[in-house]
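Shown here: the complex without one of its protein chains, the others still in place.
Per-chain residue numbering starts at 1, and chain names A, B and C are given in the order in which the chains are listed.
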Amino acid sequence: MKKRIWLGALLAAVAVLALVAAGCGGSKKSSGGNKGGGGGGVTALPASSCNAMQYKGSGKPDYLVASDLPLIGGSREQTVQMNKAIAYVLQQQSWKAGKYNIAFQACNDASAQLAKWDPTKCSANAHAYAANSSLIGVIGTFNSGCAAIEIPVLNQAPGGGLQLLSPANTYGCLTEHCSATEPSKYYPSGSRNYARVAPSDPNQGAVDAAFLKSKGVTSVYILNDKEAYGLGVAKNFKGAATAAGIKVLGFDAYDPKAPNYQALFTKIKNTNPASVFIGGLIDENSGQLINDKVSVLGDNTKVKLMLPDGFTTDSVFQRSQGGTPKADGAYFSVAGVGIDQYKGAAQTFISGFKSQLGGKPVDPYAILGAQAAKVLLDAIAKSDGSRSQVIANVFKTHVSNGLIGSFSLNKNGDLSGATGAALKFTIYVGAANHLKTILTTSPQANLVAAARKG
Amino acid sequence: MRGYRQRAVRASRLSRVAEAWGTLPERTRSLTPVVIVVALAVTYPFYVDSVPTNLPVIKTVPPLHDAVTILVFVMMGVGLNIVVGYAGLLDLGYVAFYAIGAYTAGWLASGQFEQVKVHFGAVGIPSSATGIHISIWLVLLIAAVVTAVGGILIGLPTLRLRGDYLAIVTLGFGEIIPQFVRNGDELHGFDLTHGTFGISPIDPPGFGHTLNSAIGLPVRYDESFPPTPDRLFFWTILALILLTLFCSMRLRDSRLGRAWIAIREDETAAGAMGIPLMRTKTWAYAGGAFFGGIAGAYIATFNSGAFPTQFDFNISVFLLCMVILGGMGSLWGVVVAGTILAWLNFDGLGNIGSWINTTLLPSSHQIDVPKYSFGIYGIIIVLMMLFRPTGLIPERRRKREIEEATHGGPLDQPLYEMRGADEPGAGERGEPGKVPRG
Amino acid sequence: MALIGLTTGAVYALVALGYTLVYGILQLINFAHGDVFALSGLFATTMIGGAVFGLTDTSTTLGVVGGLTATFVIAAVFGAAVNSSIEFVAYRRLRSAPRLAVLITAVGMSFIVQNISLAIYDVNARSIPPLISGHTVFNISGVVYTWDAFFVVLVTAPVLVLLTWLVKSTRQGKAMRATSQDPEAAAIMGINVNRTISFTFALAGALAGIGATLYLVEFNIRYDTGFTLGLIAFTAAVLGGIGNLTGAVLGAILIGMIQAFNEGLSWNAPGTAWTKSIVFGILIAILVFRPEGLLGERTPEGA
Partner (left out) sequence: MSEPAPTPAKNDDLLVAMSVRKEFGGLLAVNDLDFAIPQRAIVSLIGPNGAGKTTFFNMLTGLYKPTAGAVIFDGHDVTGKPPHTITKAGIGRTFQNIRLFPQMTALENVLVGMHSRLKGGILGSIFGTPRVRREEREASEKARELLSFAGLRRVDHELAESLSYGDQRRLEVARALATEPKLLLLDEPTAGMNPQETVAFLDFVSKLREQRTIAILLIEHDMKVVMGASERVTVLDYGEKIAEGTPHEIQHDERVIEAYLGKAATG
């Protein structure tokens, strides 16, 4: 008897569910696409990954542009600013690219479990982008590893592929020839759909090597975290360092989850290096790593420590942020120039954009995000509204006096012929728990070539 | 008054319906809800987009893409239920099976091994592409078999161990395999797993041109646009789940299933009744691994990639939580609990969290609810163990057992006997499985 | 290299003892133990850092000694309180439940404690200023041993001696041993079994608190540090023969050495990326081939 009641209850529940579903189906027309909030003409991306659609222009949007950035974890401050910068650019253009009305949706590729970008999220997002016919271009990703997953999916997207335009990826092999399969495996259709407005890591490797050389360093021990970015930049640095005449004493991986690295650095100590280079991220146990480096090898003036842009933020000195004050004296590099050194269009942008941030200082990445948005919107404006034409136009980009200076995008989708901030790097030194600018420089062509070879 | 009359009429109608329902044959009655649920599930892709996004608390139902992931995890929960629920073997490293399945798909259906060029039934892959490209349908089967063999290999040395030691050993495997995957890019210079990059892209499923022109099946899932490829992926996983449930049910009611449950109930007695313990337990491992392997391979082709970060210990616990919440050994319980938990994990906590933040909390004190997802699962596990160890939908026998317990059942025996035998000296000194108590 | 191993091993020993004590008395692998360790450690960073004692590397010796001692005591009390609360809230109600249920509960508690750490201290790793000087204790032909590393061993050793004495010679220790042998008989003999078990958990928690503070001298801690560390310590406990105090210490030092040699030697050692695999490989091999551990053959002593 009891069983029958149960079954009846189940049946009733199912029936109610079905009614609700049917009812909602009926009400769809009247509520008029309540998915996106502002939109109407376009289909929004799923709410599980993406924030609500933004559109403040007149009429209904014709197309959708998305951003794909990690909105959870250590880089959140930067990525939130990037999204605001993109929306600000759209606002300035009245949510238009040429004759098209453009809506914007910010998507997240990080998960709480990993507290940084999550491969499954990247994959899921990419498939959602590919399947959404309103979507005409994506600004992202932030992390090169995530781009490596999304590019091939978008490359095969219906409509001749979907443009992914990154303001931050630096892993060289995404675009440049590295091996028989890289980068070709990212582009199964055979044509390109990925470009970036950030200089790739061979440039950074070259800058770092040249800088260490100028400091009189003769030998280096290189560590990496085995991730796309960390390993990539470490390899690039290795190539450039060798070419610059710095002896590479070792090239090792470190486990970001290891409790300590004392034994590792003891091993390194036996090679008696003049400097150490670490390809990794601040989130990956950097405090312990730097502590152990200093306690075993001595402070950073004695054995120099060179850290690429994965570490370049003031948090690296904060014990409560996973950093350590022992990073004092280390050298840091990052693409671009100090925020106070931007000129021209960028200066105007910064002063305008500041008002959106409620007093917070503008992050250089916001400028890169805005630049990417401008490039993509220009490409859309010149297109017939098809994905393939947007891609073609992106690869024809030539910007003069843009936010990051003047530049073109070459057939690989990389910056070329850049002047101004685009291909500049800044070197900082850790002093009294802050980053202090010591040099703004550009990479040397021969070292960049050597860096590419790894 | 009119309202009352109407209600009375409605009530009488309802009771008549119930009456009519009662006269239906038993088989029809027990099958009807299943049919309805399946029908609702099959048609899900058609109405999912019409569900409003402003429902209270949960906001909306999972979008199709998430629904596929949810079902894959439910499938793994059902697989784990064979090991933990039926046979009573606590496996804290089920994620290892998931990993083996995913990477088998990675190896057999991608350009990972650029040294070779093997094509067999793969759809839409240019014949010039290097690597191994085998039809995904075949890959699913191969992955299942490979994973089952993996389960046997892991099981053979370890299944002699006592329950809590077995748990630790499986946990060990669950930790070693992701590290192996992470570091497997330079095994004597050979790139087996492509390290932290993972293997990507992995070929999509599809039926090829022959079947397409013959009966209209899609050539390649990711090229069918519209309708979205997610629909095809959804129906496929639905079919796989139904198959898994069917197998799991048949196994439970078979000679082997009885042996599993007997081992769970009393291992010593089971052995004395002629059940070969090692072999039977190994089959439980193999069975659980089989479905874990399919699920792993399927999600790999769905995500078009296999990545080392997917195989955290957390996932093993998450799956275990499904089995516990649903009721160990209870198939339907695991399906229901699995669906709820997986939905919470991929969708629900985010939605509920934003609901909490917008309606309950001031903007100055927002909580990132998904961040604490595993704390929430931990609380679920502990609360269930303390207050409802039989789960939400207890297995028939377990439910009876709980009722007995409240009246003081005749046997004051634990639910599970974890030790090999509790008779004096059952595992004597020096024999595996017995550690001197100290 | 051996010295680094000794330092790491000493900390592992304190954690491993916590596992062994609890396992000895309840035959329960307290998965939450590692997380209690992490939470106590994070708590200790609050103690040492700005808010409470405000110790920095420029503090006076007296300040450092006083502050550290106080931190040790407070962290130990904190760890003891957390660990015995876990026992009280979860395990006590499951005294007569099957062991599988208790084990699963332990996994759940582990996640809960970990998320408490996460809620309070967020995802970033924390550390304390270098309070103990990094100067050299001795330097034998290039092998350097620094004070901070020595300090870890210096604290661990007396704690271990004290613990052994406590378990072997005190009334409470005898009650623990009796309970571990046969709880029912112990109860008949007038031993308050629940109190004894609580005491054991408190003792284990105190060890975790001390261990975590020591750990901070050398390493940093984040909310999930406890999980892997706990597993490593558990391996150590199993290696030595679980339930065996001396064995746990020996096993811990051995694991510390293996780890140091694997990571530090330049010959064909697999290196830091494989450490976890090696440790768990050992764990599996021991459980499969010699579940009684290295010292298991001896009559188990202690709790």
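The rule we apply is simple: contacts are C-beta pairs under 8 Å (C-beta built on N, C-alpha and C of every residue); 3 or more make two chains touch, one makes a residue touch a chain.
Please read all numbers here as calculations on a predicted model, not as lab measurements.
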List the neighbours, among the chains on screen, of the chain that has been left out.
B
Of the listed residues B:Lys117, B:Arg258 or B:Arg388, which contacts the missing chain in the full complex?
B:Arg258
Contact with the hidden chain, among B:Val57, B:Ala269 or B:Leu361, goes to B:Ala269
Just name the one of B:Phe73, B:Trp283, B:Trp343 or B:Tyr372 that touches the chain not displayed here.
B:Trp283
Note that chain B touches the chain not displayed via residues 246-247, 250-251, 253-259, 261-262, 265-266, 268-277, 283, 287, 397-398, 400-401, 404, 409-411, 413, 421, 423, 425-426, 428-429
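Definition applied: only the chains that are shown with their structure count from here on.
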Chain touch graph shape: choose line, ring, star, complete or other and state it.
complete
Please report how many Å separate the Cα centroid of chain B from that of chain C, as a whole number.
34
Chain A and chain C, separation of their C-alpha mean positions in angstrom
40
Per the C-alpha centroid definition, the whole-Å distance linking chain A and chain B comes out as 34
The positions of chain A in contact with two or more other chains are 115, 226, 253
Any chance you could list the residues of chain B touching two or more other chains?
182-183, 371, 374
Note: in the complex, chain A contacts chain B through residues 4, 7-8, 10-11, 14, 17-18, 21-22, 24-25, 27-28, 31, 34-35, 46-48, 72, 111-115, 118-120, 123-124, 127-128, 130-131, 133, 145, 148-149, 152-153, 156, 158, 180-181, 185, 188, 225-228, 231, 253
Quick one: in the complex, what on chain A touches chain C?
73-74, 115, 226, 252-255, 257-264, 266-267, 270, 283, 285, 287-288, 291, 295, 319-322, 324-325
Per the touch rule, the chain C residues reaching chain A in their complex are 1, 4-5, 8, 45, 49, 123-130, 134, 146, 148, 218-220, 222, 225, 228-229, 259-266, 271-273, 275-276
